[in-house]
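Notes follow once the structure below has been shown.
A single protein chain has been omitted; all remaining protein chains appear in their positions.
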Amino acid sequence: MGLIDKLISTARRRSPWLLHFDCGSCNGCDIETLACLTPVYDVERFGVVNVGNPKHADILLVTGTVNLRNREVLTVLFEQMPEPKVVVAIGACGLSGGIFREAPNVVGGVDKVIPVDVYVPGCPARPEAIIDGVVLALEKFREKSKGKGEGK
Amino acid sequence: MAGTVIPFGPQHPVLPEPLHLNLKIEDEIVISATPAFGYVHRGLEKLADIRDFRQMIQVVERVCGICSMIHALTYCQGLEALMGVEPPPRARFLRVIWSELHRLHSHLLWLGLFADAMGFESLFMQLWKVRERIMDINEATAGNRVILSVNVIGGVRRDLDTGQTGWILSELAEVDKGIKAMGRTILHDYTVQKRTRGKGVLSGKQAMEFGCVGPMLRSCGVAQDMRLLGYAAYCELDFAPVVEQDGDCYARCRVRFAELGQSIDLIRQAIGKLPTGDISVPVKGRPEGEIVARAEQPRGECLYYIKANGGKFLDRLRIRTPTFANIPALTVMLPGIELADVPVVLLSIDPCISCTER
Amino acid sequence: MFMIPVVLKNLFSRCATRPYPQSPRQLFVGSRGQLVNDVEKCILCGTCARTCPSQCLTVRRKEGLWEYEPFACVFCGVCVEACPTGSLAQLSQWRPAVRERERVVLKVEVKSQESGVKSEK
Partner (left out) sequence: MTITADRIESGELCRAVAALKEQGCRFVTITCVRADSAGAEMLYHFDRELSLSHLRLTVSGDEVPSICGIYAAAFLVENEIQDHFGLCFSGLIPDYRRTLYLQGEDSPPPFRGPSGPAGGQ
């Protein structure tokens, strides 16, 4: 459409904002995700900013298993994010439920509730692997935003 | 405006984990706080029915990623006592080294998050930068950054050679330097003092009544530390619990900061006294009976109740984690403070929700 | 106030950031990374499947299949230690992020060597 839309779309691709949601993980993947933001791994050099508000976010990082209660929170967060959006599931728990997948209050991986675009294996996933996951998510994000532009 | 209820969480910028609080406030003052849980609950105690007692080591490690090593240690010590196994001396010292490395990384992590909750982001970044050295030591010695998986029933799975112990000592010297450089900021900075002094005060009597554990209890004048029980090799090392008197957020900060130095000292002592020999003994048979095992985690006392019937699967495994014991105290710490101080007071108990709910 | 000396020191010291995608760091020896199975050594005894805490391994002797769910694996290395023939090993390289669900199925024939990895959606 207009020039402003194009500008916004480019800006979003160049500087994606992350929302991190802990969906019931053991903290291992969470602290590794946080470690990505700190000086030693510093994802901010790619323009990635961690935000607390789903309405500002482009990429949703989900760690941990989904249970009956946080399933609703996860869906609400996903729905509140603006299109296009990419979901990255981190860690064995986020991918399939991991070691807990047979526990009584566990639904399973994140993809049982919301569509997942990138899977980052590991228990916990290493910061490098998470960075890889974010890079893959960015590619996907580009594809999605292109597809959206053509759709219009 | 009498009694507006403000929901705090489950997804909140200062909270890395989903905890929900219903805060009833009047003007800006909290008058009551009711916690709500269930966002991280997995029910892993039930997994003891389908995973055998050896496989459960890896499961209990994942109760909490921050103090995973000590969870597995407590569980293994419980089973060792049940099965009459004595781990070799070298294994006991190695367990101390890894436990204290975990305490170091957990306290640094907490100090960072606490600084972040106060809005002191440069301190957060600096502390996490120092913490990466500990993560490197973890990875080089155990093969994984966070969940070490070093414990087995009857000993440990990995050994340290002399090159590694020397490298650990030199890395620790760097960590020590990094922490000391930050010490003045953490303890004497005007901003930190303003945000933490006199906030969330808990008296020693209250703390005992609410069953608080660990740094929470030690910050209000009660010298209780499960390491004094002398498990692993703590009986052969020289240390005294760090105690503060004030019972506010600042005192908790001081306790945890002092424990950083204590942990470094304990690792140095353990490496100095590290005996030679085997790192594990073979274990045969199956556990039978019931036992309570306790150990000191970064957040306080952790209790495992194990009941076994001589079969492959345990009858009952009950895990009481430190945050589970510390959360009830929030219901008396939060009322009376301003809404803006809630994140600081909440983080001062070092909440670990995945521990609490398991 | 007390932060200023630290900040100044950081300003004039070496960069702390590891330039990850540009120049990846060598991992430590003994890091627990990807799990691989050497089909030539595997005898399909099933010890790994029995010891796996996450129960992500399945050994089907009749079909001669060794199945591994990398998405449920917790990389603890218990199976590697339990393996009687040393066919299992952990590389010092983490498992890369992927865009589709995967499952590793290895065809093991105790005598001849035929293998295939396939990704399933």
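Labels A, B and C are assigned to the chains in the order they are written; within every chain, residues are numbered from 1.
The definition used in the following text is that contacts are C-beta pairs under 8 Å (C-beta built on N, C-alpha and C of every residue); 3 or more make two chains touch, one makes a residue touch a chain.
Here the structure is a predicted model, which means the values were calculated and not measured.
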Which displayed chains does the hidden chain touch? A, B
Kindly state which of the options B:F37, B:W167 or B:F239 is in contact with the chain not pictured. B:F37
Which of these touches the unseen chain: B:G183, B:G211 or B:P335? B:G211
Pick out which of B:L228, B:V281 or B:L339 touches the chain that's been left out of the picture. B:L228
With the full complex in mind, choose from B:I153, B:L303 or B:C355 the residue touching the hidden chain. B:L303
For chain A, the residues touching the chain missing from this view: 68-69, 104-105
Of the residues in chain B, which ones touch the absent chain? 34, 37-38, 41, 43, 45-46, 48-50, 81-82, 208-211, 224, 226, 228-229, 288-292, 294, 301, 303, 305, 307, 311, 313, 315-316, 318, 320, 324-325, 327-329, 331, 357
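Here is the rule we use: only the chains that are shown with their structure count from here on.
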Using the touch rule stated at the top, which two chains are linked by the largest number of C-beta contacts? A-B
Distance in whole angstrom between the CA centres of chain B and chain C is 28
Where the CA atoms of chain A average out and where those of chain C average out, how many Å apart are those spots? 22
Contacts with 2+ other chains: residues of chain A: 39-40, 98-99, 102, 123, 126
Indicate the residues of chain C shared as contacts by at least two other chains. 16, 53-55, 74-76
Chain A partner contacts - residues on chain B that touch it in the complex: 10-13, 16-18, 38-44, 46-47, 50, 58-59, 62-66, 68, 109, 112, 124-126, 128-129, 132, 135, 145-147, 352, 354
Hey, which residues of chain B end up touching chain C in the complex? 51, 54-59, 62, 122-123, 126, 129, 136, 139-140, 143-144, 147, 149, 157-158, 181-182, 184-185, 188-190
The answer for chain C against chain A in the complex is residues 16-18, 20-21, 24, 53-55, 69-76, 94-101
